[in-house]
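So the structure is just underneath, and the comments pick up after that.
With one protein chain removed, the remaining protein chains of the complex are shown where they sit.
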Amino acid sequence: MYISVTRDKCSGCGVCIASCPYDAIVMHEDRARITELCQLCRACLSVCPEGAISEVEDGVVRKEKGQGRGVWVFAEQRSGRLAGVSLELLGAGRRLADKLGAELSAVLLGNVERGAQELICWGADRVYLCDDPAMDTFNDEPYANVLSELIAQYKPEIVLAGATAIGRSFFPRVAARLHTGLTADCTSLDIEESTGNLLQVRPAFGGNIMATILCPHSRPQMATVRPRVMKAAEYQDDKKGEVIPVKPVKITSSTRVTETVMEVSEVAVNLQDANIIVAGGRGAGGEKGFKLLFELAETLDGSVAASRAAVDEGWIPYRHQVGQTGKTVGPKVYIACGISGAVQHIVGMQSSDIIIAINRNPEAPIFSIATYGIVGDMFEVVPMMIKKIREIKGL
Amino acid sequence: MKIVVCVKQVPDTAEVRINPETNTLVRDGVPSIINPYDLHAVEAALQIREAAGGEVTTLTMGPPQAENALRETVSMGVDRAVLLTDRLFAGSDTWATAYTLYKGIEHLGADIILCGKQAIDGDTAQVGPEIAEFFGMPHIAYVRKIVEVGNDRIVVQRLMDDGFDVVESSLPVLLTVVREINVPRLPSLKGKMAAKKAGILKLSAADLKAEEENLGLKGSPTQVKNIFAPEAKANRKVLSGSMEDNVAQLVNELVEMKCI
Partner (left out) sequence: MDYFLTEEQVMIRDLARQIAEEKIVPVRAELDETGEFPWDVMKTLAQSDLFGLFIPEEYGGLGKGCLELTIAVEELSRACLGVSTTFAANALGTYPILLFGSDEQKKKFLPDIAAGKRLVAFGLTEANAGSDAGGTQTTARLDGNEYVINGTKQWITNGGAAEVYTIIAITDRSKGPRGASAFVIEKGTPGFTFGKKENKMGIRASATTELIFDNCRIPKENLIGKEGMGFVVAMKTLDNSRTGVGSQGVGVAQGALDEAVKFARQRVQFGHPVITFQAVQHMLADMATSIEAARALVYAVSRLVDSGSKDISKESAMAKVFATDMAMRVTTDAVQVMGGSGYMKEYPVEKMMRDAKILQIYEGTNQIQRNVIGQALIKEAARLK
């Protein structure tokens, strides 16, 4: 597909030039012309008063006829432990597979005790298991080789992986080799009713906008999803499934991991495992404001997070930052104090079950996503909350 | 040692907004900058050159205006800059971009290819590993430190979600770098003056002997269906009682959710 200007219709008014977010339209011989900067955002289509701009379909079809079916999830393990994001993906994959009337499979490379059975209990119908010592440690080339071979053999419709250091590193190699599309950091995945194509929604421009991405003419459709964005399905103790052993292929690697060093900061763990998060933004005003928020978090046994504005001001270290450029969290309760709710923050916390917003400005965008909102000064509201909670707890 | 650094000119995303009524990007006065991660890649390349000798080339695919980004890298001290530009490249997604850059680097030759870990407009982090795949060469993503560079091997620290790995690789290799790796140098005056005069090598699809069906829109498996402003949840409830009542109600909700 591409965007085209019908020269006969174009009046050369230039309205489209102003509408183009990518500076991709220029005047050429008094008519608009789309340049190579075009990103197919379609902003110009609706603004042209002459209707001279249109999309032209010319996609190269790479779908093979009689291809296989099914939704696959790459089940990531590190040091013999399944990554949480893989279980979340099984939840998302299950819903997609059910919509397509297809099976859900997991691919597990390396040894995880009872790993295949666990994946089945979390929703997989089938597990392709390559339980070879060469797979225990992550290396890009062997991982890409094994997964590419499997995909070529079984031809799944959709393949998902976690947007982790591992997934984001080797998945592109697989997509490049298979000449298919890969969409990173999806925040929602769905099936387009009319076509059966995967609708992949992801943030772009630092989270300032969302884009829906399609991969209509190539298979499989590949996507990565950040941890804590999807919800895992219910764990089923007695679920049965099939385990298919896979022989490793081309396991030689030009890279070799000589040492693995774990450096987990306490806060990272606390934030991502926390049931309750108390977060502060510019409205916290300084370290004093955060002291108050730490106090509230303590009475609730929660953790403290911050928006980029507060981190940039130096009121709290970066490891507390939630948002597009920080961590993604999904607690039961997220209490946003003095946070206006810039998109870049919202994408990091919108999957929280309950969002409570406290802000002086009734127009603050945070209120539009808040379950409960209080228009007021956090320096008034938060101490009242602390007092009330202490009363209830009998402190 | 031949080092090629891939750079991208991007809009300063901190300034980009969407107009919720028209669902279009508002980027009036949004400046174009070099993707910040790429500056770290350029710095890493210059440091390798200083330690091991060699030549640093920056490479970008884009419209003629992308020359500005390349000139900025010349002012930091890179030896030459190459622009891949052709109408056939229009509409490239990550696959087609990686293919085009691969053809460009193949044309130039490289022992080490460096990329920023991702571009701030797309945040996909895919182009680097995809280039390596086209070459069939190894890549190491999220490099936070270059420990050692030899004639035929390199040792680096790779940032992981739970710490870091020490990884060694044969050459040639592609590395994508994270911000922790270094502090990019500022341009020098002599560099800026050289950048003004520097010749930028421009290569077209024909120069690269690239297969047309792998380029631009034709070569891109993914399409953007639409863009929109992030949606708001509908279940908002702004508490409108007295502050005392509001707080009491809120705390009650927390109790009901068994948070207290």
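Letters A and B mark the chains in the order given here, with residues in each chain numbered from 1 onward.
The rule is simple: contacts are C-beta pairs under 8 Å (C-beta built on N, C-alpha and C of every residue); 3 or more make two chains touch, one makes a residue touch a chain.
Please read these numbers as outputs of a predicted model, since none were measured by experiment.
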| item | value |
| --- | --- |
| Contacts of the hidden chain among displayed chains | B |
| Hidden partner chain, touching residue among B:49, B:192 or B:225 | B:192 |
| Absent chain, residues of subunit B that touch it | 185-193, 196 |
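One rule holds for everything that comes next: only the chains that are shown with their structure count from here on.
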| item | value |
| --- | --- |
| Whole-Å gap separating subunit A and subunit B, where each centre is the average of the chain's CA atoms | 18 |
| Of subunit B, residues touching subunit A in the complex | 11, 13-14, 16-18, 22-27, 62-63, 65, 85-91, 93-95, 98, 120-130, 132-134, 137-142, 155, 158-170, 173, 213, 216-233, 235-239, 243-244, 246-251, 253-255, 257, 259-260 |
| Touching residues (chain side subunit A, partner subunit B) in the complex | 1-2, 19, 21, 23, 34-43, 46-47, 58-60, 62, 78, 140-141, 144, 164-166, 168-173, 175-177, 179-185, 199, 203-218, 253-264, 275-276, 300, 324, 332-333, 343, 346-347, 350, 354-356, 362, 365, 367-376, 380-381, 384-385, 388-389, 392-393 |
